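Up next is subunit A:
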Amino acid sequence: MSYYTAANRAWILLLLATGLTWWLGESGMAESASVPAAFLMLGLALVKGVLVIYDFMELRHAPRMWKLLIVGWLAFVLSMIALAYWTGLR
Partner candidate 1 sequence: MSTASPASPASGPVNAPQPAFPTEDSGASRRRLPGDLAVWFFILAELLAFAVFFLSYAFARARDVALFNASQLTLDLNAGAINTLLLVTSSWFVVRAIQAVKRDDKAGGVRWLAAAMLGGFGFLVVKVFEYAAKFDAGITLSTNTFYMFYISLTFFHFMHVILGLVILGVLLANTWRGAYGRDAYHVLESGGAYWHMVDLLWIILFPLVYVMR
Partner candidate 2 sequence: MQYKSQAVATPYFIAAIGLFAGQILFGIVLGLQYVLGDFLFPAIPFNIARMVHTNLLIVWLLFGFMGAAYYMIPEESETELFSPKLAIALFWIFLVAGALTIVGYLAVPYATLAQLTGNDLLATMGREFLEQPLPTKLGIVVVALAFLFNITMTVLKGRKTSISIVMLLGLWGLAVFFLFSFYNPANIVLDKFFWWWVVHLWVEGVWELILGAMLSFVLIKVTGVDREVIEKWLYVIVTMTLISGIIGTGHHFYWIGAPEYWQWWGSIFSALEPIPFFALTVFAFNMVNRRRREHPNKAAVLWALGTGVMSFLGAGVWGFLHTLAPVNYYTHGTQITAAHGHMAFYGAYVMVVLTMISYAMPILRGRAANSNKAQVLEMWSFWLMTVAMVFITLFLTAAGILQVWLQRVSESPLPFMVAQDQISLFYWLREGSGVVFLIGLLCYIASFFVRGEEKTA
C-alpha cells in the first residue's frame, strides 16, 4: 500500500476508534464494565497512537532508533497508566 492510502486508512481508523472510545464513555460501559473498558480504551489509544506515529508522522520507514523511541514512549506511557489504574483498583 502506498503511503498515500496508508494515511487515508489511518484517518478512517482513527475516527472509528475515537467513536468507540466515546461510546464506551457515553453508554456507561466505562462505568459498569470499568476494568475491561479501561483496558480496551488503553488498547485503542495504543492503536491510535501507532497509526499517528506510523502514517501521519511517517515514522514507519524512519530509522529504527527513532521509530523505537517514539513508539516505545507511547507503549511505556500507556503501560504505566495501566499499572496506575490497576493499583487504584484496590
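Quick note on the criterion: a residue touches a chain if its C-beta (ideal position, glycine included) is under 8 Å from a C-beta of that chain, and two chains touch if they have at least 3 such contacts; residues count from 1.
Candidates were picked such that all candidates are chains of the complex that A comes from, given by their letters.
Values in this document were obtained by computation on a predicted structure and should not be read as measured data.
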{"item": "Among 1 or 2, touch partner of subunit A in the complex", "value": "1"}
{"item": "Contact footprint of candidate 1 on subunit A as seen in their complex", "value": "1-4, 6-8, 10-11, 14-15, 18-19, 21-22, 24-26, 30-31, 34, 37-38, 41-42, 44-45, 48-49, 52-53, 55-66, 69-70, 73-74, 76-78, 80-81, 84-85, 87-88"}
